[in-house]
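Showing chain A:
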Amino acid sequence: MTLLSLEQVSVAYDNHLILENFDLKLEEGKLLSLLGPSGCGKTTTLRLIAGFLEAKGGKFMFDGRDYTHLPVNKRNFGFVFQSYALFPHLSVYDNVAFGLRLRKMKEGQVKEKVLRMLDIVSLNGFEKRFPQELSGGQRQRVAIARALVIEPDLLLFDEPLSNLDANLRVTMRVEIRRLQQELGMTAVYVSHDQEECFSISDQVAIMNAGKIEQLGAPTDIYQYPKTEYVARFIGFNNFLVFDGTRQGNTGLEWTIGDYGFDVQLQAGQSTANTYKGAIRPEDLRIIPLGQLTDLQKSLSNQVPGTVKVSTYLGRSYQFEVQTALGAFTVNQEMDIPIAPGQQVMITFPADKIVMVAQ
Partner candidate 1 sequence: GCGTTIDQNGNASTGGNADGQKELVISTWGFSEDFLQESVFQPFEKEHNVKIVLETGNNAERLNKIRQGSTNVDLIYLSDYYAQQAIDDDLLEPIDRTQLTNLDQIYDIAKAPNGEKYGPAYTVAQLGIAYNPALVSGEVTSWSDLWKPEFANNLTMPAITATAGPMMIDAASRVAGNKEFNEDAAFTQLKQLDPSVVKYYSQTSEYVNMIGQEEIAGGPIMEMYFKDIQAAVPGAKFVTPSEGAYAVINTVNIVKGSDNKELAEEFIDWQLSKDVQEKSAKAKVDSPVNKDVVLTDEEAQGITYGADIIENLRKLDMEFVNKSMPVWTDRWNREIGG
Partner candidate 2 sequence: MKEKHYGLAIFSTLVFIFLLGPLVIISVTSFGPGTVLKFPPDGFSLKWYQNIWAVDMFPKTFVTSIIISLLGNLLALILGVPAAYALSRYHFRGRDLLNAIFLSPVLIPGIVLGFTMLKYVLVMYQLPIYAGLLVGHTVIMLPFIIRVIGSSLSNFDFSIEEAAVSLGAGRLQAFFRVVLPNIRSGIMAAVLIAFLESFNNVDISVFMTGPGISTLPIQMLTYVQNYFDPTIAAISVVLMILTGLLMFVIERLMGGLAYFTKR
């Protein structure tokens, strides 16, 4: 059942339109992530849903009721602010208890809930501290606890984990997901951490300058971006700008000059020349030219080039490779990196190239 729907909503600051005819639908009990570059309107969308912003036009329906003009405090939505917005005059405990007390809950029950929630965000023992006396990450966790504890009808998260370390971030996102699913809460989630978005969401929306460019299940988006913009955003940093097609050894091949590329089309895609091939750095493979046999050299889906830069990424190395078709970025796990200046062959696996609208 559709719980939340934004229909043709427009939002402006002063006379500067931020969202224009924005549409969004979300099923009950689902978690939707908003992903998009800084300044594209994610916070604005959340604030609109929360009721902090008034739409210039359009309609916001929630649970079958028109929420467009419903006051914020009547909405029972939980909001985790990008800037935390903790109450400076209240202790950690009182910050978290705030919403419960407004609901006239008995102190005993308040205490139980608050302490359980502080436990979840690993802040036991910090009850008496004031926000000024906390580290950035601790503050952020208080903000999360405060929003979650009221078990709202809709949860709105604005970069809730941005100031947490990797481990805590994983723990917290698992907790958030668990609570959300256990309590059947619906949620809209903004984060810059793509792994986080993909792992936590039922739906991901990729935003571009106030519009949703693609909306879908995490695996769909991750594997099959529909546009160059989306592809680029989710890490398909390499593009092949085809100039035609030809018959190759194994079937139809896309060409750039003399180079031929075998590509697997997705359902609904034609061979029309309105596509670019996109591929992730970690899907490209490079081999020093010297290690290749002549046969290998003659295969399609290959481009020779020179390593320009090599960067250590922890797990893998990243190489900038200059080729006749432009520069490509390749991430490859290896023990001894290929040194800059070396000649390499880049391989573009046919099943990893995704055709995207230009």
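What we mean here is this: a contact is a pair of C-beta atoms (placed from the backbone, for glycine too) under 8 Å apart; a residue touches a chain by one contact, two chains touch by 3 or more; residues count from 1.
Inclusion criterion for the candidates: all candidates are chains of the complex that A comes from, given by their letters.
Just so it is clear, the structure is predicted and the values come from calculations on it, not from any experiment.
Colleague: Quickly now, which of 1 or 2 touches chain A in the complex? Give its number.
Modeller: Of all the numbered candidates, the touching one is 2.
Colleague: Once bound in the complex, which stretches of chain A touch candidate 2?
Modeller: So the residues of chain A touching candidate 2 come out as 50, 52, 71-73, 75-79, 81, 83, 85-90, 98-99, 102-103, 146-147, 150.
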